[in-house]
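Note that this complex is displayed minus one protein chain, with the remaining chains in position.
Letters A and B mark the chains as written, and numbering starts fresh at 1 in each.
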Amino acid sequence: MLDLLVSTLIQGLIYALVSFGVYITYSILDFPDLSVDGSFPLGAAVTAVLLTRGCNPYLTLLAAILVGALAGLCTGVIHVKLHVRDLLSGIITMTALFSINLQIAGSNLTVGRSVDTIFTAGPTMALFGGLSLTNRKLVVALIIAVAVKLLLDAFFATKAGLLLRAVGDNAFLVTSLAKDKGNVKLAGLVISNALVALGGALVCHETRSFSATMGTGQVVFGLATVIIGVALFRRFSFVKGTTAVVVGSILYKLCIAVALDLGLPPNMMKLITAVLFLLVLVASGRKGEEIIHA
Amino acid sequence: MLEVQEVSKTYNPGTVTEQCLFDKFSLSVEDGQFISIVGSNGSGKTSLLNIICGSIPVQSGDVLVGGESISRKKDFQRYITMGRVYQNPALGTCPNLTMLENLSLADNKGKSFGFSRGVNKKRINYYRGELEGLGLGLEDKLNVKMGSLSGGQRQAVALLMATMTPLNFLILDEHTAALDPKTAEVIMQLTNKIIREKRLTAMMVTHNLRYAVEYGDRLLMMDRGQVVLDRVGAEKQSTSIDDLLTLFNKISIECGN
Partner (left out) sequence: MKKVLTFALAAAMTLSLAACGAPSAGKPYKIGLLQYGQHASLDNCREGFLQGLEDAGLVEGTDYTVDYQNAGFDNAMDTQIAGKFSSEDVDMMVGVATPSAVACYTAAEEKNIPVIYVAVSDPAAAGLDSGNITGTSDALPVDAQLQLIRAMQPDAKTIGILYTTSEPNSVSTIAEYQEKAGSYGFTIDAVGVTTPAEVPQGADTLISHKVDCFSNLTDNNVVGVLPSILEKTSEAGIPVYGSEIEQVKIGCAASAGIDYVQLGKQTGAMAAKVIRGEATCDQIPFETIDSYSTYINSDVLDAMGISVPSDIAANAVEASAAA
């Protein structure tokens, strides 16, 4: 029982990185960014290749952040500089990334057990070597998720962060402040996709594998977690959006765990999960689209 | 000084809906002048503001500020020394940010938006003082989200934000039109107070003929892309609402309205 909670928590915390990314584009920038489905496996692809080539596991995270940022930059430039519609810009990047990911890591790539990941490498062992692998994964995932959350909170409180929040809220105001709203959006997309790619990298470390199709459905996952999280804490204004989406991510994975655990026919899984989401949303008294555009 | 020189603007050029609005339109505004502009819908009032702000492109002509052309500058670059308050109170502030965050953003206009703290705690007392000056009791609502304030309150804050940093030029685009009469009156008085106190150059488009007569030191009436009435100083002071209404009706009849 405790084990299952722990493994669900690990999943929720790791995938929370994707939720952070989608939170920035969808909730803050009001930009439906579909490049996520491509930048997530991109992070994993780069990580898998670097790990198998003996790169320092911690550095792979940095590499993933960089390539993710680049992917976000692509979507941003396509939208802001080439004036392509937001939805379409994301689709273009996502489509291109599918081929790029195949070029980087092939259709799939497994990282052997002899290769150290961030969960087994020296510094991690030095700090948490006394813990079991599962608990170590939990601690590392928790540290990363909390660190990113705190960094984001701190960023949102800076002048640059305020401007980013302003551009999604009211782009006219940003222009009135003599700032190019396009560049602000671009920055938001860069940050978002960097986080999503970091999520992909963590998944690659955790599962020791990359698959070209692993990005499918990540946008939907991200949206669901943002909506669940924001809906749950709507009445508690002191709860930050970043906290809400972490909880949303964990809850999403918990919904799946519960659905799995109810022992229902495997093919009914998605239906059960959908019903659980609906219950969460109805119970918190508000439907998804209202939250997003609130 | 702001100069609009021989600006031509045609909407939908080369199509069946082609419509020429301005043909070599010129206007100059003295520093410190507060101009009220009236005119029927489609007379070119708002288009003029948009041309000055760079929100819409023109076919020819030039816009100069202090003798320097700003035609090549993008809209956001022009706003460095320009402020604008829109008709829709929602456009002047960010609804999901608190009033304090909104004011902090406005306070930082023209500077870089880097990684220093977004809200400067040392400025809070200054903001509070400015809000007190509005006389709307907003000074106690610094941590309230803008979206939960009324339209009039938001417009007052938008006005404050637009004029917080030094400006060459303030643009008021029917900024009282979406408010109820009482609130509109309050905002209009505040506007006048701020313009006079800060000695701003301002252009106000309004549908309210009384405001146009009562406020400002120059009055323009526009019709089909042309200035049909331009009164300054004493001549403006002697203009009555009835004078305006007579002219306005005459124009409207010519237009077939």
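In this section, a residue touches a chain if its C-beta (ideal position, glycine included) is under 8 Å from a C-beta of that chain, and two chains touch if they have at least 3 such contacts.
Not measured: the values here are computed from a predicted model.
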{"item": "In the full complex, displayed partners of the excluded chain", "value": "A"}
{"item": "Which of A:Leu70, A:Leu102, A:Met125 or A:Ala157 contacts the chain that the document leaves out", "value": "A:Leu102"}
{"item": "Residue touching the undisplayed chain, where the options are A:Val84, A:Val146 or A:Ala257", "value": "A:Ala257"}
{"item": "Touch list for chain A against the chain that is not drawn", "value": "1, 3-8, 10-11, 15, 98, 102, 106-108, 110-113, 132-134, 203, 206-209, 211-214, 216-217, 221, 232, 235, 253-258, 260-263, 266-267, 269-270, 279-280, 282-285"}
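Throughout what follows, only the chains that are shown with their structure count from here on.
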{"item": "Inter-centroid spacing, chain B versus chain A (mean Cα positions, whole Å)", "value": "42"}
{"item": "Complex contact set, residues of chain A against chain B", "value": "155-163, 165-166, 169-170, 172-181, 294"}
{"item": "Chain A contact footprint on chain B (complex, rising order)", "value": "74-80, 83-84, 86, 90-97, 101, 104-106, 108-110, 112-119, 162"}
